[in-house]
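All protein chains but one are shown in place.
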Amino acid sequence: MMLAIETIDLTKDYRFGFWRKHSKRALDSLNLQIEAGQVFGLLGPNGAGKTTTLTLLLRLIFPTRGTARILGTSFEDRAVRARLGYLPENPYLYDHLTPEELLNYVGELFGLPAALRRSRVGELIEQLGLAESRKVPLRKFSKGMVQRTAIAQALMNDPEVIFLDEPMSGLDPLGRREVRDLILGLKARGKTVFFSTHILSDAETLCDQVAILSRGRLQGCGDLHKILRLEVSSTEVLLEDPAPAAMAELQPHAASVVRTGDWVRLEIPEEHEVPKILEIALRHGVRVVSLSPVKMSLEDFFLAKVSASRDATKEEAVPLPS
Amino acid sequence: MKSSSGIAGRIRVRPLCGILVVSSLIALWPLQRALDRARGPAAEISEVLYMPSGSLVRRFCLGYEGLVADIYWTRVVQYFGRRRMAQSTRFELLGPLLRITTDLDPQLLVAYRYGSIFLAEKPPGGAGQPREALQLLRRGIVANPGYWRLWEDVGFIYYWDLKDYDNAAKVFLVGSERPGALAWMKVLAASVAAKGGGYQTSRILWLDIYRQADTDSVRRSALEHLAALDAQNELASLNELLARYKVGTGQPVHAFSELVTLGYLKAVPRDPSGAPYVIDSGGRASLSPASRVDLRLLQ
Partner (left out) sequence: MPQRRKQSLSPHERVNEMTRIGSIAFHTFKESVRERVLYNLIVFALLMIGAAILFASISVGVDQIILVNLGLTSISVFGLLMAIFIGIGLVSKEIERKTVYVILSKPVARAEFIVGKYVGLLFTLLVNTSIMTAGFYLALLYQKRGLEWHDLTALAAIYFILLELALVVGLALLFSCLSTPILSAVYTFCLFVIGNLLSDVRWFGEESASAVLRKATALVYYLLPNFGNFNVITQVAHGEAVPGYLLVANSCYALLYITVLVSGAILIFEEREFR
C-alpha cells in the first residue's frame, strides 16, 4: 500500500538569542510512515512539536535536517500542494471577505475553472453549515464558524491528504461531533487524514494509527488498538465482602484496593500474581465476582510516555507492533 | 531537483533574484550620473526652492521659520559654491535668496556676514554687487543693533570694493563706538582716514576675516587675498631693487639668479605660493606663470 506521508529524520531547530547563538530543538529526528486511506493522529502535550511537524510538511517553515515525501513525491515540490488540504491551528482568515469570496479566492489559487469553483463553493457551504452566513464578512463570525470556514477552504480542492491542526479547538460539542463525522466521511471516501490534537478521546474514536510526541521526540507510534492491547496494565479482581484476614493476605499483592459497599476491587499489577490471589481468596472462602484485564486507556499510555520522557532525556520509541 | 511541474521554488528563484538585485543596482549608477549631468541647470531651479517673495515663504513655514531659513542659507552656500566652481559670472538668484533667508530669520548673522562678501566680490569671485551687499548689511544692522561686526563688514565693502575711503573711515569709527567693539577698530578708522588704503590696513582686514572665518571657502578667499597683497608688496620692493641696480650699473637684468650671483640677493625670491619671481621682457619683476597667486583680486 502506498505511503501517503513519510518523514525521514525530520528535525527542526529554532535559533534565538541576540546573536542567534542558542538553539532549541523543536522536533528531533521524526520518522513516520503513514499509509494512504488512514486517519492518523499526532498526539502530544502543548509545545510537543505537533504544529511544527505540520508546518514543516507544508513548507511554511523549513527543516534543519531531514526530508519528507507526500503522495510519493518530495515535499519540496510545490505542485503536490495542489492535492493537499490544510487547516491551520487557530486559523486567521481575511476578515473583510465573506465565506463565499474566500472559498472562491482559494479556488482561484488552485487554478480551478470557474464553473467547478462555483459548484464546490456551493457544496462546501452546505456541507459545513455556512449557508445562512454565506454573504456575511468573516469579521462578524463566531470562532466556531470561522473554524468551519477554515475547514471548508481546506477541502476546496478535494484533496487526497488533509492536514488538520487541532480541528476541534474552539468548537462546542455539536461542532466537534460534526467535525468527527466529517473526518470519518473523508476516510470513507478514501482520503488520508492527518490531524494533531491533545484531546485523546477524539483520537481514540477516530484514529487508525497514532504517534505520540513529547518535547519534539517521538515517544510511541503505531496501530492504536495494538498499542492499547499490548499494554495490558493490570488485572482487576472484584471480591464480595472479603474477611479482614483475607484482606491482610491479599493487600500486599495489590496495587490498589477500593471498597465500594460490599465489594472490594483489587488491582493486581503483575499477571503472574493472579493465580496466587485466587488461591488466597478460595482458601478464605471469599467469593470472586469477576476477573478482567484492565486495558490501558490511551490517556494512561499517553501520560506514561510523556512523563517518562520528562524523567529521562532519552527515550527509545516503542517498536512498531508487527 | 528540476521537474516540469515547477519545483524550482527555492532553487532557481533565489539566484535569479540575487542577480537582478546586483545588476540593477550596478545599472543605476551610470543612469544616475547621466541624469545629474542632463539635469544640471534645470536641477538648480527646483533645488533652490525659488519663490517670489519672503513673506510668501513665511506663510508656509507654519512656525518653523528658523529651520527653513537655515535650509535657505544652505542653498545659498550651495548655489554660490556651484556657480563659482563653474566659473560663472552671473549670480542672479543670490540677492533674492539672501533676502528670503534674512526675511525668515533676521537674526541669522552668518547670512548677513558671508552673504555680503558673496555679493560684494567682483566676479568670478562673487556677484559684484557691492551696493546690494550694503543694503543687506544695513537690514542686518537694523535687526541686530548690538552686533558691531556688521559695521566692520560695511566698512570693509566701502574700503575694498568701492574704494570709498572717506565713508569707510566714517563707518569704522561708528562701529568702533558700538558696545563690545574691539580696540583696533578705532586704530583702523584712523589709519584708513590717514593712509587712504595702504598695504598694512588691507592686510589687517583680511587677516581678521581669516581668523573669524568658519567655512573653508571664506578662509581660502582670505588667504588668496593675503597672498596677493604680499606678492604685490614684494613685487614693488623687487622692482625698486631692479631700478636701483639699473641706475647703478646701467645693465638690465634678465633673471634674479644673476642678482644672486652678484650678491645683491641671498636667494632667488619666491612668491607666497612658492613659485620664484621672474623678470619679464620689460625688465620688471613679475609673477612666474607657475604661480598660484592671483593679482586680479586686488583690482
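Residue numbering begins at 1 within each chain, and the chains themselves are lettered A and B in the order written.
Everything below uses one rule, namely that a contact is a pair of C-beta atoms (placed from the backbone, for glycine too) under 8 Å apart; a residue touches a chain by one contact, two chains touch by 3 or more.
Remember, predicted model here, so these are calculated numbers, not experimental data.
Colleague: Looking at A:Ile61, A:Leu171, A:Leu278 or A:Leu291, which makes contact with the chain not pictured?
Modeller: Of the listed residues, the one touching the omitted chain is A:Ile61.
Colleague: With respect to the chain omitted from the figure, which of A:Arg81, A:His225, A:Arg265 or A:His284 is a touching residue?
Modeller: The single option touching the absent chain is A:Arg81.
Colleague: Using the touch definition from the top, which of A:Leu30, A:Leu43, A:Ile70 or A:Val106 touches the missing chain?
Modeller: A:Val106
Colleague: For chain A, enumerate the residues touching the unshown chain of the complex.
Modeller: 55, 58-62, 78-82, 84, 86, 88, 90-94, 96, 105-106, 108-111, 150, 153
Colleague: I need the residue numbers on chain B that touch the omitted chain, in ascending order.
Modeller: 2, 4-6, 8-10, 12-14, 16-21, 23-25, 27-29, 31-32, 34-35, 38-39, 42-43, 45-47, 49-50, 52, 56, 74, 78, 81, 216
The rule is short, and it goes like this: only the chains that are shown with their structure count from here on.
Colleague: Between chain A and chain B, what is the separation of their C-alpha centroids in Å?
Modeller: From the centre of chain A to the centre of chain B is 83 Å.
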